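This is the structure, below, for whatever I ask next.
Every protein chain except one is present and positioned as in the full complex.
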Amino acid sequence: MRFRKSRSGAPLKLKIGAVAGLLFLHLPLLLIFLYAFTTEEKSYQFPPPDYTLKWFAVVWDRQDIWDAFGLSLKIALIATGAAIVLGTLAAGAVARTRFFGRETVSLLIILPIALPGVVTGIALRSAFDIADIPFSFWTIVLGHATFCVVVVYNNAVARLRRTSPSLLEASLDLGANGFQTFRHVLLPNLATALLAGGMLAFALSFDEVIVTTFTAGQQTTLPIWMLSELVRPRQRPVTNVVAVFVVIITFLPILMAYYFTRGGEATAGQGK
Amino acid sequence: MPTTVRKPMYDTEKDEVSPDPAEQVSAVELSGVSRHFGTVKAVDQVNLDIPEGEFFGMLGPSGSGKTTCLRLIAGFEQPTAGHLKIFGDMVDGLPPYRRAVNTVFQDYALFPHMNVIDNVAYALTVRGVGRHQRHRQAMEMLELVRLGGFAKRQPAQLSGGQRQRVALARALIGKPKVLLLDEPLGALDLKLREQMQVELKSLQRELGITFVFVTHDQGEALSMSDRVAVFNQGQVVQVGTPEDIYERPEHRFVADFVGSSNILEPELCQRIGAPEGVWSLRPEKIHLADQSVSREDGVVTVSATISHVQYQGSVRRCVLSVAGHSLSLSVPSAVGGLATGQSVYARWNLDDMHRMVP
Partner (left out) sequence: MADDGMAINQPADGVLGRVSDLLFRRPGLLLAILLGPPLIWIGVVYVGSLVALLVQSFYSIDEFSGRIVREFTLKTYAELLRPSNLDIVLRTVLMAASVTLASALIAFPIAFYAARFARGWIKGLFFIAVMLPLWSSYLVRVYAWKLILANEGVLNWSVERVGLTPLVDALLSMPVIGGPSLSFSYIGTFLVFVYLWLPFMILPIQAALERVPGSMLEASDDLGARPGQTFRKVIFPLALPGIVAGSIFTFSLTLGDYIAPQIVGSSRLFIGQAVYMHQGTAGNLPMAAAFSMVPIVVMAIYLWIAKKMGAFNAL
């Protein structure tokens, strides 16, 4: 196997290795899809004895699942909103100006996602305990927004770095004040990056379980529901159906975020 | 005038062509303007007086402060010292959007998310002018720069020259009093550059407003400007008409940077019998003769040896060795028979020498 960049492409062994690796990554998810249709309720029998669509109907009727889904959705939307605002502000400060402590700020913003979720979770829990704050909807949102900021921040910074400074200067030069420049020039240029960051933040929040278990108290988000089902399974295919939907709901924003930011240096998702 | 401790390296006061003060206010006036970045003096006590309607060039190598000066006028930088006046009004601290000054940027800075006509109409959009009217005015500007049919195109679809014209139209629509151009021709190829030089000149004459442009290309500066300011290391070395700058350079730097020049040091002058001082002598003023012609008043004749001949197409560049110093000149290629080591006589008019500051 020579390393010359031959016109015939990569050596066969490498290609097989690469494809095998990718299959390793994707097959498990495909299996979940398969199991959503099985008739076997009590075990994970392979191959499935028979196929059916009835579990989808069962899920449709389960109020507890809908409640959990609604909660996750609300949290994700609010956390994403907060993340977009905070992330954009921080990006605006960091991307252009050189100021004292700039590196520290970057590090601080990345920290919530750099440290293991367990640490973030237990840290928040400790803080709530010391400050005597009871668990609620807002404690969950607080936790989610904190690590969602970095996702928006990364996308915004990358886009701002690609924006030529002379664009903003040109706008100021032609008579637009700071706010008009933001509205007419900066925001349109940022829009897709913010959208991408927002979608990623949404997916991140919707799926989050580790930090949430520490900050949730009695609330049940969809991942928490799933977790309890995994530990004490009742109707396994029901869980599988929910899993299928969770995958789709997190899948779509990723695709869209990639579509919005491709062609740039930093494509969406590299901030994780 | 500044009464600061440090005397400027170049004293430019006497070079300013000041308009009759009673008559009109200068379009742009810089008094003792400095811009420091930490310890770096990007602009160092610059005095400039640009009358209305002038096509003013700022020439210098990179890092000489000319671009910073432009940005000071535009409002993207604020002076660390000194004052800026535009038509008599102090503009220190005034943001760019409050100055009647518009800029054509080096990279044109067209808004990528707007089409051509929206780009051009931008200055009107932010002033709240209605859509119908601002599109009408924008079309007028586009016609002026001969891009009438391009209104709906996207900037990405335009060539470099077309983008520049859109940038021009966009900057002019707000009827600024002063138009600033940052290296306007740098990105264009040679043919286009020459064409744009003519177009910019005629545009400026037609509009009658003050144009101030920055360039590092001395040919450009000489051919377009009514007057030129030569910058070096943050200071203005000399201000004058292109002819002044070229024929009568005051300082070594100008003599060297603008065209090429021979610099006659005092000791050489002594040897060849020229008057005392440091002189600049343009190569084209030197002629070869092969025997000593009779002495004439006002003509300097020296014997020299050819040390170097270089064929350059229409001319041959000759380097002579005179009493240990080099003199450079150009001879038409038709003149043959020049060989290294040959003894010749070089002569020039005394008047063609220009005394410089030592």
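Each chain gets a letter, A and B, in the order it is written, and its residues are counted from 1.
Convention: contacts are C-beta pairs under 8 Å (C-beta built on N, C-alpha and C of every residue); 3 or more make two chains touch, one makes a residue touch a chain.
Given the structure is predicted, the values throughout are model-derived calculations rather than measurements.
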Practice problem: From the touch rule at the top of the page, work out which displayed chains the omitted chain touches. | Solution: A, B
Quiz item: Of the residues listed, A:193, A:216 or A:243, which one is in contact with the missing chain?
Solution: A:243
Self-check item: Residues in chain B touching the chain absent from view
Solution: 85-89, 91, 93-95, 97-101, 126-128, 174-177
Quiz item: Contacts of chain A with the missing chain: which residues?
Solution: 1-5, 9-10, 14-15, 17-18, 21-22, 24-26, 28-29, 31-32, 35, 43-47, 85-87, 89-90, 92-93, 97, 99, 105, 108-109, 111-112, 114-120, 122-127, 129-131, 142, 145-146, 149, 175, 177-180, 200, 203-204, 207, 209-210, 213-214, 223, 226-227, 230-231, 239, 243, 246-247, 250-251, 254-255, 258, 262, 267, 269-270, 272
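Operating definition for what follows: only the chains that are shown with their structure count from here on.
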Quiz item: Which positions of chain A touch chain B when the two form their complex?
Solution: 164, 166-167, 169-177, 180, 184-185, 188-189
Quiz item: In their shared complex, at which residues does chain B touch chain A?
Solution: 74-76, 95-97, 101-103, 105-107, 109, 111-113, 122-123, 125-127, 170-171, 174
